[in-house]
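A single protein chain has been removed from this complex, and every other one stays in its place.
For subunit A:
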Amino acid sequence: MTMTAQPVRSESAPRPTASRQFIDKVFKARELAVAVVLVVMLLATQISNGEFLSEQGIKDLLLNSTILVLVATGQAVVVITRNVDLSVGSVLGISAFAAGNYLQSGGNSLIAVLLAVALGAVFGALNGALVSLGKVPALVVTLGTLYVVRGIDSIWVGSRQITADGLPSGFVDFGTNGISVVPYLALLTLAVLLCVGYYLRSYRSGRDMYALGSSPEAANLAGVPVRKRIMTAYVLCGALAGLAGALYLARFGNVDSATGNGYELTVVSAVVVGGVAFTGGAGTVYGAALGALLLTSINSVLPALGVSSVWVTAINGLLLLLAIAVDRILALRVAAVLRKQAAQMRSARHD
């Protein structure tokens, strides 16, 4: 380098804090952005339709989203490890029926919920074993289990149906009542969400999940027990899908062999819209929950605005594409900033 370049460089030599802050903001802002879109959308709807955020309206909104939030929480953990679980819809369906079947034969409500969770966990363990031991891509494995579980469900359930009148009234009440406008189901879901979020952030095994998704090879070299962690993620995801099945039963009181059909794609959309990188390693369960909230809200917002609900699917898809596009653009921006910063640090160090 020439002499004249020296003073310029030494001025820019101190750590480029502005760019650091930009990056920090970008990573923290993702959840915030989804939250802002959600709030703006709800407020706008409220302004054009005063009935929308009535007591019942809020309650419905929360009730409708709890199940998706719960499944999305589990899915987010799996996606963070650079895997995916497509079988959640089937697992939810079969767990819901198992719990309902047990309750109809006079079972205890709490045990019914635990039964659904355990059943979900078993299917999660099956997925985890196939993915981690078989080293088969998760997309294919869980597509397989999606159909297998649905098939078992169909054979077992047949044309039977669980209806609310066959269930204990306490169980059904738990599914619809709450503390003022907040349903019990939403509280339970919130508790689960906070626990999983805290686990991912503050426990070694939780950090391992991020490491695994960020670079599987580096995780292996760093001594992360790769198989065990993938297993944990799938069992957690399956258990939460099972729990969601129990809540579904409590909320709707109606389960047949088609329950949860096609649910997996909504869940994955919610996770991605909420900022969990599909390539693993980045994102939070809170983001996934916000994504789930956003997607369910659209379901309620459109009718309130007088738009036909046939648009819902298309808009969900559009949101998904938007989320991915934003991710890509941000990733490129961040990479450019980091590169510039690294170059500055380097020239500062070499002087």
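The working rule: a contact is a pair of C-beta atoms (placed from the backbone, for glycine too) under 8 Å apart; a residue touches a chain by one contact, two chains touch by 3 or more; residues count from 1.
Everything below uses one rule, namely that contacts and distances are computed from a predicted model.
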Taking the list "Formate dehydrogenase subunit beta", "Cyclic pyranopterin monophosphate synthase", "Sugar ABC transporter ATP-binding protein" or "5-oxoprolinase subunit PxpB", the UniProt entry for the undisplayed chain gives the protein name "Sugar ABC transporter ATP-binding protein"
Touching the absent chain in the whole complex: find that residue among A:183, A:197, A:253 or A:281. A:281
With the missing chain put back, one of A:155, A:221 or A:310 would touch it. Which one? A:221
Residues on subunit A facing the left-out chain by the touch rule are 1, 15, 20, 23-24, 201-204, 206-208, 210-211, 213-215, 217-225, 277, 281-282, 334-339, 341-343, 345-346, 348-350
